[in-house]
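Some chains have been omitted; the remaining ones sit where they do in the full complex.
Going in written order, the chains are labelled A and B, and every chain counts its residues from 1.
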Amino acid sequence: RKRNNDRPVDTSSPVIQAFQLFQDELDLKHNKHERLVKMSRDITIESKRIIFLLHRIVGAEDPASILDQALEKLKIVQQTKFHPVAMELQNEDPYQFIRAYTAGVQEYIEALSFYYYLKEKRLITLEEVQRDLFFNGPLVEQDDCKQMKSDTAEVKGDNSMSILITPVDFMLGLADLTGELMRLSINSAGAGDLDVPFSVCDFLKTIQTGFMTFGNLCKEVSKKMYTLKQSLQKVETACYTLQIRGSEVPKHMLADILSTATMS
Amino acid sequence: MSNTTPATDIFAAFRSHLEAEQELREEIRVVVRELEQTAREIQTELQAVHQQNGIKNISVLCEKSYSMFDVVREQLTKLSQKIPLNQYYRFHDHWRFVIQRLSFLAAFLKFLQSEQLISREDTANLLGVKVDKNDGFQLDLEDYLMGLLTLSNELARLAVNSVTAGDCFLPVKIAKFVGELDSGFRLLNLKNDSLRKRFDGLKYDLKKVEEIVYDLTIRGLKPKDGATGDIN
């Protein structure tokens, strides 16, 4: 937008001339920042939706189909949301803009690692996260990215791009994962599931022990330790309740009873 | 431009004084960070007691943790050598937190070994510091008490997990122990400070373990004298 014409300022002044250049540079940066914030917000919303979807696995008739749906949505996020981010960051120091999109990345890691846990009952690795975020070539032309390209630095010939996932973002995503695992565990306990709460409990203890070894090396992670502890405590209490409830009826009877109970 | 006014001379002297102090603080911070690392390792070790099979291996865990206190003693000696006798409280805030945590760990270890309350002397010995302020680098009474309050919280959690692990004896013992701690702290006339606030936490811990014993009782799981208390 040409808003600099007809300025009442003395455009012959060298000061003003210099500042006009500064203005362009700052605007370029701010606009990129704004676009990244917007993309990050979209990624956050989509990731949250995936997490909500995954929670429906509790008591679902066809859990596998839910996992399939989630995977598909994750792929879509990668291709339609992260690819544009990667384009914005091409040839940039990624740390310059990291604050703009870190929230989205963390929420995405939360969703992806939740999917992994449900599918493979294990922790995802940073490499596995990173693997999905390599892209080749520019985006297929789409309406909403035309405009963007016009004021980004022109797309270079180099076709490969990726998004840097910092170890800290990875860990913070995992820290948030524990909150979702707690929810999963409580919901499962509510649905009378006797296994999930216990395995989640073990898993959370592993994560907590892992986090404990960092000490105060990473402040952002430390800040989440309190919430993590609370989540763990909730899961432990849930397991305790299941255990103590289970004590009132012989194990083999329980299975029968519950199978009829959850049917209704 | 050096205009050597009297003021500048005076301040030049202060500068080296302040820099020396900053350096000492830096050194303290380094040792304290190492101590925290050791404390964390002991804690990680003892955490295993909360796991399904941890309760069965208590004695092994305890032995290992016990031997890790050797490092603590070394590091605290190193620290104490840096601090002039009369400046303990000048720098107290630097190690207050870690020493409270170590006190807690010592008390936790003692409970796991013998279901007894560790004394302040034993804690000081295990940590390699003095009890009496006049003897040198000491274990401040409030720090020791803070450790005990942390213990009550940990034990409440342990009561939950031991039931989950199928042990119905431990919760009853914990309830008794925390009840005694509660009676003990009630004797103290605590001011409105952090100790008082944490003591309020102890009341919750007590309530929690009492509820666990209730849960066991109402389901007939509370072990009678001589029973095994295994619910699996």
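Going forward, a residue touches a chain if its C-beta (ideal position, glycine included) is under 8 Å from a C-beta of that chain, and two chains touch if they have at least 3 such contacts.
Since the model is a prediction, treat every value here as computed from it, not as a measurement.
Asker: How is the whole complex composed, chain label by chain label, with copy numbers?
Answerer: Formula for all protein chains in this file: A x2, B x6.
Throughout what follows, only the chains that are shown with their structure count from here on.
Asker: Could you state the distance in Å from the CA-based centre of chain A to that of chain B?
Answerer: Whole-Å distance between the two chain centres: 36.
Asker: Which part of chain B faces chain A closely enough to touch in the complex?
Answerer: 36-37, 40, 43-44, 47, 50-52, 157, 160-161, 163-164, 166, 212, 215-216, 219, 221, 231
Asker: Could you please specify the touching residues of chain A with respect to chain B in the complex?
Answerer: The contact residues of chain A facing chain B are 201-202, 205, 208-209, 212-213, 215-216, 233, 236-237, 239-240, 243-244, 247-248.
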